[in-house]
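One structure is given here, and the rest of the page talks about it.
Only a single protein chain was left out; the remaining protein chains are all shown in position.
Right, chain A next:
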């Protein structure tokens, strides 16, 4: 598993100061498939013209492979208990705020409220706490969700293969697992204690899920926690690794940028809009058939600009508070991180349609994937 990390490390070191010429970029873009060296070189492109040229090809590849469709989903935070001491996270157990967990009745109410808003694809999220948010609790929540939604995914703490198998058997199809950073030393510092400290167990979670019958995996770093270009390179090679090992799985990638989460943590790196856009475009150029997910962490303006370039899936109408859909909650005070795009699902749908694309809430019809 770590082979792709070693490869990324080597590539990064070799090309970190290599800025490709405009001519070389144009030659790279002529290729049907980019090499790893091309990928490492493109990460250093920095002129507006070069990035626009790359965007043009990225758009073409997205249309050819995914058509004019944008999948929409929303997250449902069912609990915010956490045993981890992550220095940057709003759910960290070091942070003193109200911990809560939805009852199964409340979960159903939340899902019904989301359904009323038009959402039919949900990601269930928890903090990492096997006592307060036990696997059985997550399993029951998922089973309620699969009864109501067409598509259910999870973004919970890393599970064991057998646990993934149980979730797969009740119809859960996808897992999102951000590695936060792929750089071990930084990872270690950012996660001083708690189960999340186990870098390998987290890194291998997508693979366990796919072995257990999941069909969709989304991976990525949280940009800002470590050297962004290196993390992006690692994430892209991680996605490629999974794609090669599980050729039938649908792999997605996402590059959430660090947002303030009510902690005094100041990230070591900031990622500009230009860099962020470039990273997404390069992911598309290197992996034409990999899904690219964009969250509500980004501003409406930036999201709208990216919709018809390389994005395949985005969240809409997101609430990042526990029980934020059915109850009136203060998103600013209680959320895991700051949401930038607070538009309703309807507003996001309108933008997608105006762009000549089709919003889609169903990727997998319920039952198809629980064979």
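Operating definition for what follows: a residue touches a chain if its C-beta (ideal position, glycine included) is under 8 Å from a C-beta of that chain, and two chains touch if they have at least 3 such contacts; residues count from 1.
We take it that contacts and distances are computed from a predicted model.
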item	value
Among "thiazole synthase", "Putative spermidine/putrescine transport system permease protein", "PorB1" or "ABC transporter substrate-binding protein", the UniProt name of the subunit that does not appear here	"thiazole synthase"
Of A:9, A:155, A:273 or A:360, the residue in touch with the unshown chain	A:360
Touch with the omitted chain, as defined above, among A:23, A:98 or A:248	A:248
Residue among A:140, A:289 or A:343 touching the omitted chain	A:289
Residues belonging to chain A that touch the chain removed from view	63-69, 115-120, 150, 215, 243, 247-251, 289, 345-346, 349, 353, 356-365, 367-369, 371
